[in-house]
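Structure record follows, encoded as structure tokens.
As you look at this complex, bear in mind that one protein chain is not there, while each of the others sits in place.
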Amino acid sequence: MYLTDQPIDLAAFFAAPRPSDGAVCLFVGVVRNESEGRETVAIEYQAYEEMAESEIAHVVASVSQEWPGTSVRITHRVGRLSIGEPSVAILVTAPHRDTAFAACRLAIEWLKEYVPIWKREIRPDGTGDWVEPRSPSLLSEGRSPLSDTLFNPKWRQEDPP
Amino acid sequence: MYLTDQPIDLAAFFAAPRPSDGAVCLFVGVVRNESEGRETVAIEYQAYEEMAESEIAHVVASVSQEWPGTSVRITHRVGRLSIGEPSVAILVTAPHRDTAFAACRLAIEWLKEYVPIWKREIRPDGTGDWVEPRSPSLLSEGRSPLSDTLFNPKWRQEDPP
Amino acid sequence: MRVRVLYFASFRDAAGRAEEDREVPPGTRILDLWEILSREIPAFSRFREMPPAAVNRLYQPSYVPLEDGDEVAYLPPVAGG
Partner (left out) sequence: MRVRVLYFASFRDAAGRAEEDREVPPGTRILDLWEILSREIPAFSRFREMPPAAVNRLYQPSYVPLEDGDEVAYLPPVAGG
């Protein structure tokens, strides 16, 4: 279970490193009070839950494949969050810091690009639009580099018509 | 006080982000059980304490200057540490993740290059040598890019003979 | 045949529902169903191209034919993290 509707407890999330680990990199995304100059009072996160669970699993597996020797943990909050609350936490332990930083950064980038989670920034008057960055072009073609590689035999078997 | 001879309590070290912060990056260095293929059972950290305190302050100030908008916290352990114990923790909060990652990475690199702390890797038989990487050449010339810039008026006033 | 369609975020707001079952002819592709939905839900036509789609919780290209019992979702640009 990577998604939770409960506050993320960072102390509990922080796993003990393995004896061969020399580096830990933790990234935490938190709800901030403004976005492009507009005040935000809260953020609502919505997920396609079953798919988000499997896509986050793909992120974990793909990052671990890209950076061998790393151990990757991810948790993502859903529901309505207040300013300052963690929305996502990614913990990477690795033998060395180069790998820990690179894997942690890759995990958050892939999560943001491929995991079906949406957010609505709520303004002081209670209104708020869904944030819609541009979809990565690969994804618009129905391809995810994560699941193509590892988890989508159907896609690999079929040729475009 | 950046140095401590007590175990680093990561939960206590984790500062609440500011309302305008959207990203937190935490790096933790931990004692690992081997180094270049040789087993390690513990590491002894020794510091030139008064100078290390001021050099870590220089790292914090220089990183904050290099990446405006970041907030940087550092703590470094001294004494004898067991496998898995944190030796250093660096916490950066920032409005956005690019800055948080970059500032956190820069802080650990500068700390490793310029802060007068040494470590001795202790082998199973109790012996162990001080780890001596190459000094950065600037430092061998008596110059620190951190303190030159901000804190060393003496150096800037004097010309080489 | 029958497929289940899921709506999320701005698509859910535009459709006014979170999910529904749809009867579609055999051979209907992901793109064909999107075009049907776009005619019903005006807000969908703001996309010049079909958005990313998932069948049974995996991203799939638009030319993939649907099968009876599939769970289909068209996904507005994601913004997790």
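For the reader, a short list of remarks on this structure follows.
When the chains are written out, they are named A, B and C in that same order, and each has its own residue count from 1.
The criterion applied here is as follows: contacts are C-beta pairs under 8 Å (C-beta built on N, C-alpha and C of every residue); 3 or more make two chains touch, one makes a residue touch a chain.
What you see is a predicted model; the values in this text were computed from it and never measured.
Under the touch definition stated at the start, the shown chains contacted by the missing one in the entire complex are B.
Remark: the omitted chain is touched by one listed residue; of B:I8, B:C25 or B:A47 this is B:A47.
The chain that is not drawn here is touched, among residues B:G37, B:P68 or B:P133, by B:P133.
By the touch definition given at the top, chain B reaches the unshown chain through residues 29, 45-48, 50-52, 54, 76, 87-88, 108, 111-120, 129-135, 139-144, 147, 151-152, 154-155, 158, 160-161.
Everything below uses one rule, namely that only the chains that are shown with their structure count from here on.
Of all chain pairs, the one joined by the greatest number of contacting C-beta pairs is A-C. Look at where the CA atoms of chain A average out and do the same for chain C: the two points lie 23 Å apart.
The set of chain B residues touching two or more other chains is empty. Shared interface positions of chain C, defined as residues touching 2 or more other chains, are absent.
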